[in-house]
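To start, the structure under review is shown below, and the notes come after it.
A protein chain is absent from this complex, but the other protein chains hold their places.
Our next item is chain A:
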Amino acid sequence: MTVVVRPRPLFVALGLLLALAIWLSLALGPVSLPLGDTVRAGLRLLGMPLSGDGLARAELILGQIRVPRTLLGLAVGGVLALSGVAMQGLFRNPLADPGLVGVSSGAALGAAFAIVGASLFGGWPAWLAPYVLSLSAFGGGLGVTWLVYRVGRRDGQTSVATMLLAGIALTALAGAAIGLFTYLADDATLRTLTFWNLGSLNGASYPRLWPLLLVTAAVAVWLPRRATALNALLLGESEARHLGFDIERIKRELVFCTALGVGAAVAAAGMIGFIGLVVPHLVRLLVGPDHRVLLPASLLAGAALLLLADLLARLLLAPAELPIGIVTALIGAPFFLFLLVRGRA
């Protein structure tokens, strides 16, 4: 694979793209705020004593709606892209995505349980109700990934191939369980479930945001420290072992980071496809397979692309909004095809 861009210009470009995405995400929305108001409201949120007409409204829309939404988009996009890199590195396969170890299907199962269970078991206790969907999705993702990892382990060794197959089998099994919940669901819960499966950054609020931001920060700090090990893994498992890396430990960490990161992202925003698959791909095409560059660059690119996709999701049908999973798949899938076709030529 040839390197098209050198790392430094790439980081500058991605940094600018991300800054642009953040700015657009804060400045645009269905409510058209004058640019001046947005800037002044932003400064006021940062603690500057400004006042003016309509500033309270701008401050509210910026502070309570757009800022948490932008943070959510940054975290979800970044952590999904990072997990994608980790999975593609672990499986040494560019088609790998975070769903491969069962975290997505587990989370979907958890969500189906939470959404349909509410009507089956007569509702959740009031103090738990607002969080049960997120907790259940997170728990489901972690649980199924743990099972996949356990199945792949034998005699102190983790077989990546077995894990891959176990992931497929457990995904099918989770699919069956989700099907059962779908069958039991009534019309309204069914619709909620469908929408959850398409993801949305809608309704982001600070209390739901903090856990995800913490997890993302942890993953974003942790994974790049394993970049050289991932590079060694590219050569093959035994080669990496001979180079002196504790491969079992690396595998465990990669799976755990992915489960944690994707689980938290999915719990906060529902299922959002294609970011974890396409972004690492795209970045690898640009700078080559060196994980020391690939990991941070994917983090930036994933965050920027998800923010831009969200911008479309909330503007295209305003005042209604499109589930973001539709936008990411709509852009991601043709792009992926384009890469495939071009790569062959």
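Please note the rule applied: a residue touches a chain if its C-beta (ideal position, glycine included) is under 8 Å from a C-beta of that chain, and two chains touch if they have at least 3 such contacts; residues count from 1.
Operating definition for what follows: contacts and distances are computed from a predicted model.
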*For the chain omitted from this view, which of "ABC transporter substrate-binding protein", "Cell division protein FtsX", "2-oxoisovalerate dehydrogenase" or "Acetolactate synthase, small subunit" is its UniProt protein name?*
"ABC transporter substrate-binding protein"
*Write down which of A:A41, A:V151, A:A204 or A:V287 is the residue touching the left-out chain.*
A:A204
*Which of these, A:R6, A:R57 or A:H242, touches the one chain of the complex that we don't see?*
A:R57
*Who touches the missing chain here, A:R40, A:K251, A:H281 or A:R314?*
A:R314
_By the contact criterion defined above, which parts of chain A meet the unshown chain? Give residue numbers in ascending order._
29-32, 57, 60-61, 64-66, 130, 186-188, 191-192, 195, 200, 202-205, 208, 314, 317-321, 323
